[in-house]
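The complex appears here minus one protein chain, its other protein chains still in place.
Letters are used for the chains, namely A and B, taken in the order the chains are written, and counting of residues starts over at 1 for each.
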Amino acid sequence: MPAAAPVLDVTREDRRVAALAALGVVIHLAEAGLPSPLPGLKPGLANVVVLAALALHGWRAAAWVSLLRVLAGSLLAGTFLTPTFVLSLSGALAALAALGLVGLLPGRGPGPVGAAVAASLAHMGGQFAVAYALFLPHPALLHLLPVLMSFALAAGVLTGLVALAALRGLERRGLHPLRGPLEADRV
Amino acid sequence: MPAAWTAADGLLLALGLALVGALWAVEPGDRGPASLALVRAADGRTLELPLDRDARVEVSGPLGASLLEIRHGRVRFLDSPCPQKRCVRAGWLDRPGEAAACLPNGVTVEVVALGRRYDAINF
Partner (left out) sequence: MIRRPRAAGAALLLLAALLLAACAPRPEPVHHDRFLVLGTLVDLTLWDADEDTAQRAAAEVLRVLRGVHERWHAWEDSPLTRLNQALAAGRPFPLEPGMAEVLREARRLSALSGGLFDPGIGALVRLWGFQSDDPPHGPPPPEARIQALLARGPSIAHLRLEAGPEGVRARSETPTLQLDLGAFLKGWAVDQAVERLHAMGLEDLILNAGGDLRASGDKGGRPWRIGIRDPRGPGVLASLEIRGDEAVFTSGDYERYYDWEGVRYHHLIDPRTGRPARGTLSVTVVHPRGAVADAAATALFVAGPEGWREVARRMHLTQVMLVAADGTVHLTPAMERRMRFESRPARVVVEQVGP
């Protein structure tokens, strides 16, 4: 653990996390206005910022960005502490767990696409599991699972590709340090 | 994280596809809603029991109580007060249209698909 910092000493990392989280909320709100085949089913492009945080600053930063987005989003939407919030949070936590796990893969680890796919599938799976266990333990719900997970897979690839493009752009500008996702956590 | 495609990406994509494929294979999703066991007694009473919940039901008739069992999405006569027990020997029913009857006791059970139910079965 780093030495305790003065309460108001905001690091550059903090600023980056906050900026990314805010960007995530904006993308999420913009996406909410898009038409979609099933209500509420969106590509989840806001997760690009989580991936960016993961790539730039490591897993803990990504966790902050993700959870901040869930929190800010629910406060803005007025769904804080509702079942919606619970599901949103479950998905986010599951995705973060997946991101942590894939970072443990040997070699260079996954690129943005692989990480996004893992996170997206975990997100949808986590939401579904909580919805099934806590709210609707009806077998008819299970019929939805293949459709939802297929969608999550596609969305993961899409989000990953966007993140990949973004990271390459950053790299060209010399802003992207090439490091593994968990290096930021090694103290 | 490298701003590129890596071997791990390939692995994760393959795993993702395998997972989704497995889900489609196991639960195609268009099989339709769950089934019911439609039980009718001699006095005309009917009982609709969803097959997704294990249960045991007693249905009374002129000879006594017939015992039905629902387990793992199937239904059968477990016992019945008739002499020949043809209903019990009929075994497990699980597909819509399948039926068994204890004629002496006036108890019938038929598997019915929700949403695609037939008003009568001809045989």
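By our rule, a contact is a pair of C-beta atoms (placed from the backbone, for glycine too) under 8 Å apart; a residue touches a chain by one contact, two chains touch by 3 or more.
None of the values given here were measured: they were computed from a predicted structure.
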Open item on the list: With the missing chain put back, one of A:20, A:54, A:68 or A:87 would touch it. Which one?
Closed with: A:87
Open item on the list: Considering the complete complex, identify which of A:71, A:97 or A:144 is in touch with the unshown chain.
Closed with: A:144
TODO: Determine and list the chain B residues touching the chain excluded from the picture.
DONE: 33-34, 36, 40-44, 46, 48, 84, 86, 93-98, 101, 103, 106, 108, 114-115, 117-123
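As a working rule, only the chains that are shown with their structure count from here on.
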- [ ] Express in whole angstrom the distance between the two chain centres, defined as the mean CA positions of chain A and chain B.
- [x] 40
TODO: Would you tell me which residues of chain B are touching chain A in their complex?
DONE: 1-13, 16-17, 19-20, 23-24, 27-31, 33-34, 52
Open item on the list: For the complex, give me every residue of chain A touching chain B.
Closed with: 51, 54-55, 102, 105, 107-115, 117-118, 121, 139-140, 142-147, 149-150, 153, 156-157, 164, 167-168, 170-171, 176, 178-181
